[in-house]
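Shown here: the complex without one of its protein chains, the others still in place.
And then chain A:
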């Protein structure tokens, strides 16, 4: 039963892979031929010949990497202020943080768009990655919880040596936050890489499309060529799968942190 259920979950992905390697005539043959006799790798090159997927890949990676760097740096900085420093108003800021974690983003979608339009950011990549540099409540929360587990003596020892808070954060605390940084890196990367609504709203020039928009465009233009659409989908999914296999431990760990957040 476990095996049957596993195969059910795997099926859609298996279908993408197998269809992406077929000739057009083989796509709708029933029963489905799961392993094409002669895999047609050229479908993947054909995708690049039809639409500039190399640009979409570049754009997606640019936005995702910039967003991820911002998310990691802002989480470290803000979490430090919320966990290692004692100051009046800290609890208030933390309460606000908890509140924004549960606010539905839909309410800000339209006003934020108009604000970005006013400062001429519509049609640029800025709306897709700059907000990450101000931190997101959930990641800051994760980082704070992690920092709370580190002994305060570390900071005190460094302070006696005359280190400023900036130096303590970067030279003492950050090196110890490896697991939390890894988790945030992965989730923030995925969040930006998979984002759909933001690019849809803010990007209009096709050479600035990220992969999700590019894939949608491809499907719109070549929707009848299912073998190519599936190859294009696979190109979009592949980085995620690779990331998962290289960082499986961090993924699971990340979910565990998330679960702890619920406690």
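Here, a residue touches a chain if its C-beta (ideal position, glycine included) is under 8 Å from a C-beta of that chain, and two chains touch if they have at least 3 such contacts; residues count from 1.
Operating definition for what follows: contacts and distances are computed from a predicted model.
Colleague: Match the chain absent from this complex view to the correct UniProt protein name in "Transketolase", "Sugar ABC transporter permease", "ATP synthase gamma chain" or "Cytochrome c-type biogenesis protein".
Modeller: "Sugar ABC transporter permease"
Colleague: In the complete assembly, which of A:36, A:52 or A:131 touches the absent chain?
Modeller: Residue touching the chain left out of view: A:131.
Colleague: Out of A:78, A:142 or A:172, which residue would touch the omitted chain in the full complex?
Modeller: A:78
Colleague: What chain A residues would touch the chain not displayed?
Modeller: Interface residues of chain A facing the absent chain: 2, 5-6, 9-13, 15-16, 19, 28, 30-32, 74, 77-78, 80-82, 85-90, 93, 96-97, 100, 102-115, 117, 131, 133-135, 137, 140, 165, 169, 190, 193-194, 196-197, 200-201, 211-213, 215-216, 219, 226, 229-230, 233, 236-237, 240-241, 244, 248, 251-252, 255-256, 258-263.
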